[in-house]
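Let me begin by presenting the structure, written as structure tokens, before commenting on it.
The other protein chains are all here in position, but one chain of the complex has been omitted.
Chain nomenclature is as follows: A, B and C, assigned in order of appearance, with residue numbering initiated at 1 for each chain independently.
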């Protein structure tokens, strides 16, 4: 097994030059804190019955905050149900993310100008959307790129293959970012594929594959920034495999005690992505408990405000479920809307 | 581009030890002659309107005869519309192959004991069937293996990926044999994928990939024999890429003059898979014009007999199209059968 | 006899079937963890990883591999985790699974089962509440069954496993655990193709299947309480379907309400209406009513109730047929 690229080790020491200045790292650390706050809040809300199934991302904050950081607003993000942090980091409001998890279509309504697709619940399908987004930008000559996040399990779907292959053939400006968190529900990574690494799959498409320490914010940032640069400058796609761990259950309905998930949690806790940045900042005089308390308070405020806003919204009405299937509802939908109101459609 | 494995060069000279004795090579040469005779006959019949669309395999005889030669009767073959030679070499009667091409379902009815699936017309789907066949044999512990033939274009389908991945994960006794004939209809190989070779795709699944000269009967045989051996002995799958060329159009409805196909035909004619074996046999005193005339006559007899038998069969009747959907036709099918007869199904 | 939920009844059927060495179960998370609905709970432990197989996330691969296994003489039971994830396997089902017997004129067959949890009502995530049975009903060469209660769940699943042809078994998520009933302990089958007459009546026929039987039963009770005599039919099997029982009933009652949770256009209910009007037009006193899901994406949790057919809708439809 090749060694993943690491810049910041578990003790918060640099093994190579930092690609970012301290202030930016402080900001990204704050983003990770906010993300984790949301993650904990959402899990708690789910237990209270206020959310539908929720997929925690704890442990994967460096992947999600680090990979999105190199993007410009015009770039696209196509991600999954587990990638709330990444989506938010690219401009998707928390209120939308909460709404989505309450089970409300309006969660998918990104604000105008925010180039983030609603999270993909199907495993695999959205990677090829990123390819299409990137292709459109290439054809339009805008210089914008697309980033797609997905899991280790998703690499087994045919759509991963077709997406990677198109990206290779047309030299498309797309970055494939695989969060290899060790599990696809109960299936461990080594049963998902016999390939040594997921990064090694790139070669089959003429796409470079790189392996990074997914709990190292700086390594994730550096690898993605390089890939984004290459994509923006006509160099085509990159496949990044970030090694990380899903610290919680697959979703709130999963029982990870049934498979071998729990054993490794302790080991991975030592590699916590927030903790090693915290240590690094502390070493450099950029962290103390007061500052931490400040950003944590801020995080709670942000998240609570989003929750309050989402929960204040009344659910879609019966009429409204017909209104966004097409630009204008069809004859059949209008008739069905009347039937749903209890009116007779015909005489 | 790595060099493909070659044993017999274009002049009929051995570059390495032959994996086969002269008598076996004579037999396989005869098989190639029979196959080519069928191929020419079928093309002619199609022009006469006696067959539906036909996909010629001329130029690919070494791939098809050489890859099947290492198999035992209990092994499985899952191949495509272009693989009549391979199917026949594993026991599928010519009469079935002709019948299939006349447009008759009974072409797909392999005799009992012949482990060859009807040819796959969809591109991609059958590779995973080979995986299932191999898996069943593995679970039953029979030692039988499965060989699947497919084209360069087929490697772009998601099903190729899922098949290869399953084969890797479960260490299945299956051999993936890609006839890279340079084209997928009008799409040249270098636009099909940006991978340097198709063989290189194996690594992404933990499956060894090997590259062979597909117009070299001996290299094809050697590579497949090794893969079959490995599969049979618990070593799992192999991906073989055989470099060859489709000497004719994609099918009889295709016009290869519209794309860059024709330019390379002359060069590939010099690498003709039959010719180099002929030269080798001649060098070794195993070929003369009389012998050739004899096997050609024999080939014509076999093919003509199959054609006559196929054409003598009356088409399926209206009643018969209902008879093989299930072991027993359902109520609905029985009713539809009556309607098709012009009877009223109801009162 | 043991009292079991639908999920437990299915588990018992799988356990029973796996006694035969040629039966294998495969799918995402069906093994170690017992399936996301725990329908295969305990079977991995009992039968081992060669018989109860956890697969990579690849639905086309699962169905295509199971198909190959079936041709080679096994009797695979493939699970698709949710109906919304069956679509990547549609090509394998239509182009291969449903065709092999015909294209080989009985030489090769695919005695396999495709189990798919389906339907809404639990406020699940997107793509987790689909009812795509019409797609399979329209596919030549596959049978389709949809149990609505524990007895049928075990009996139909065992019949599907015994069947010499591919059978899609749709498992109603909403009633996996909410309906209990007595289930025999040994092997028994419910014949594929026969509907169940749940209640005889004279005034109006209600036809439903799967999870919708719950609404249909409640509607029937309400109508009966109001003095309407309801004939209630659980279709159970969609391919083939029991024309005879439905037609006989409607010829008698002259009125019908057909209920399906799936989208309206070109669904199973459309087919039933078409067949009923072909065979019983002259007996109809009122247009046959369809109560269906709408032609919209199934709403998420907060608005899902606006999509799912309700007891009230069924009752109102029955009343309309009576007032006509």
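Here is the rule we use: a contact is a pair of C-beta atoms (placed from the backbone, for glycine too) under 8 Å apart; a residue touches a chain by one contact, two chains touch by 3 or more.
Treat the numbers as computed from the prediction; the structure is a model and nothing was measured.
Interchain touches from the omitted chain, evaluated on the whole complex, reach A, B, C. Among the residues C:76, C:141, C:193 or C:210, only C:141 touches the chain that is left out of the figure. Among the residues C:178, C:229, C:270 or C:310, only C:270 touches the chain that is left out of the figure. Within the whole complex, the absent chain has one touching residue among A:7, A:25 or A:169, and that is A:169.
Across A:130, A:185 or A:340, the residue that sits in touch with the chain not pictured is A:130. Residue-level contact of subunit B with the missing chain is found at 52-53, 81, 102-105, 121-124, 153-154, 156-159, 184-187, 191-193, 253-255, 258-259, 315-318, 320-322, 325, 332-333, 336, 340, 342, 344.
Although one chain is not displayed, its contacts with subunit C can still be listed: residues 60, 84, 87-88, 90-91, 94-95, 98-99, 102-103, 126-127, 132, 134-135, 137-141, 239, 262-263, 265-271, 273-274, 277-279, 281, 284, 286-290, 295-297.
On the side of subunit A, touch with the chain left out of the figure occurs at residues 76, 78, 105-106, 108-110, 112, 117-118, 122, 125-126, 128-137, 139-140, 146, 158-159, 162-163, 165-166, 169, 324-327, 330-333, 335, 346.
Assume only the chains that are shown with their structure count from here on.
Among the remaining chains, the Cα-based centre furthest from that of subunit A is the centre of B.
Taking each chain's centre as the mean of its C-alpha atoms, subunit A lies 44 Å from subunit B. Annotation: 35 Å between the Cα-based centres of subunit A and subunit C. The distance from the centre of subunit B to the centre of subunit C, each centre being the mean of the chain's C-alpha atoms, comes to 39 Å.
Counting partner chains per residue, subunit C shows two or more touched chains at residues 55-56, 58, 60-61, 88.
Annotation for subunit B: residues touching 2 or more other chains are 158-159, 162, 165, 169.
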